[in-house]
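In this view, the complex is presented without one of its protein chains, the others remaining in place.
Up next, chain A:
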Amino acid sequence: MSIFKKIITAVRGGATEAGEAIVDANSTRIFEQEIRDSEKHVTIAKRDLTEVMAKQMQAARELAQLQASIKEHEGYAMQALNQGNEALAIEVAEKISELETTAAEQQQANESFLKSADRLKELIKKSERQLTEYKRQLTMVKTTESVQKATSAITDNFTASNSKLLNAKDSLERIKKKQAMFDDKLKAAEQLESETPEQTLKNKLQEAGIGEQKNSAQSVLDRLKNK
């Protein structure tokens, strides 16, 4: 069963009683062990790959040398034939045959090394994918555990302090009230600020019709009538 399914099943099954772990500690240890094993496999496979690649390079180099040597001896054989020296040509041909046998062996070795390297590369990729997967699952297990433990600490804290989480609507209402109170205080402060003694005196004078008067619709109308 996938770890995701395990977690869901455990949560749905009510494995959330205090002290009861959603994913048993053993699972965590198993994942950690599997991660260590996968890491070991990757390290070994990478070391093997280096070795195989080095051997393949060596085989390819030797093969190239053999092929050059074959070409060289073919030239010698042609020269011997041109000179009519059949005996020497046969001797060279024997050498060429020997070289060709070795080259064929070397070719085979080269191909086998190439195949091994490909297989190892595939293995490393697979192990690394597996490793990522184990790490992801371990994260899920650990996060589930830590959230569970954190939740129990939070719950204990509320129980210990004799307080409880309020009903959502009540909480919002209280916060809004506090916000409104804060806004009212701010407004009151602004109002107070504007009511300076100088301002108050000006208002009193205006009310008494003394000093500069505000333009009213009536005064505008009166002015127009007088024109």
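As a convention for this text, contacts are C-beta pairs under 8 Å (C-beta built on N, C-alpha and C of every residue); 3 or more make two chains touch, one makes a residue touch a chain; residues count from 1.
Simple rule for what comes next: contacts and distances are computed from a predicted model.
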Next item on the list: Tell me the UniProt name of the left-out chain, picking from "Putative glutathione transporter, permease component", "YjfI family protein", "Tryptophan synthase beta chain" or "NADH dehydrogenase subunit E".
Entry: "YjfI family protein"
Next item on the list: Out of A:147, A:186 or A:205, point to the residue that touches the absent chain in the complete complex.
Entry: A:147
Notebook entry, point to check: For the chain left off this view, which of A:172, A:188, A:201 or A:221 is in contact with it?
Noted result: A:172
Margin query: Contact with the hidden chain only, please: which chain A residues?
Written below: 16, 139, 142-143, 146-147, 149-154, 156-157, 165-172, 174-175, 178-179, 182
